[in-house]
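Inspection log for the structure reproduced underneath, given as structure tokens.
Yeah, one chain of the complex is gone here, protein chain that is, but the others are all in their spots.
Moving on to chain A:
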Amino acid sequence: MEGCDHLSPVDTEDVHVLAVDDSLVDRKVIERLLRISACKGVCALSFQGQNGHFSFLCFFFFNFWIFAVTAVDSGMRALQFLGLDEEKSDAFDGLKVDLIITDYCMPGMTGYELLKKIKESSALREIPVVIMSSENVLPRIYRCLEEGAEDFIVKPVKLSDVKRLRDYMTTREVKAGISEERGGENTRMNKRKLRDTTSDLASSPPSVSSSLLSSSSSPSDSPSPSSSPSSSPSLLDSPIRRLRMTNTATTTD
């Protein structure tokens, strides 16, 4: 809890999320999910604290999560918004996007192509990118994670999926806030930390996919992947657990 004290100087910062999806309905839903998950964070914890001091600190902590959401309908427009298209670094500085969440299947430029362009840009590669897709195609998921996506959400997107996104912002922003003096070096360290834990899953695709295959046939056949749940539970909450749930759902179709 001592760490929370350090947060008060940075707690008034807005978190700016850029949502990219060609579907109007999905854009509306994701925008609302993002806004409401931020607000609910404030309310829930201010009630839970019995100790006035505790709830005060936590109010500040979650007050950090005021999501400003910009929704665009294509990868091209996303790049224009990010300033990548016109190569105007001034445009980017003004906008300061903290998280990009994008649909995979889009006409023109897919979410994967958008991800690649972002990770190829020195100005934008630090921004966490999350991919959404209605189809849980394993090779697609691994390809995205290997290209640098933070997470892969299977649609339809739920409140619990969006709440998980806050973890990516916490690690980046909070750690940067706590040790501000280290500046960029610290952010790079966080990125490496995130990558290390993500690569636990992404770097061993054969073993993970075998556990997924075995989950639909014989649950007993899962040697090494069963150890990963204990080491990184929150990450297994992300694409792999969702996959397992949707996999079992689709096999019963």
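Note that contacts are C-beta pairs under 8 Å (C-beta built on N, C-alpha and C of every residue); 3 or more make two chains touch, one makes a residue touch a chain; residues count from 1.
As a convention for this text, contacts and distances are computed from a predicted model.
Participant: Pick from "SWIM-type zinc finger 7 associated protein 1", "Palmitoyltransferase", "Histidine-containing phosphotransfer protein" or "Golgin subfamily A member 7" the UniProt protein name of the chain that isn't shown here.
Facilitator: The UniProt record for the chain left out of view names it "Histidine-containing phosphotransfer protein".
Participant: Even though one chain is hidden, which residues of chain A still touch it in the full complex?
Facilitator: 22-26, 28-29, 32-33, 36, 39, 105, 134, 155-159, 253
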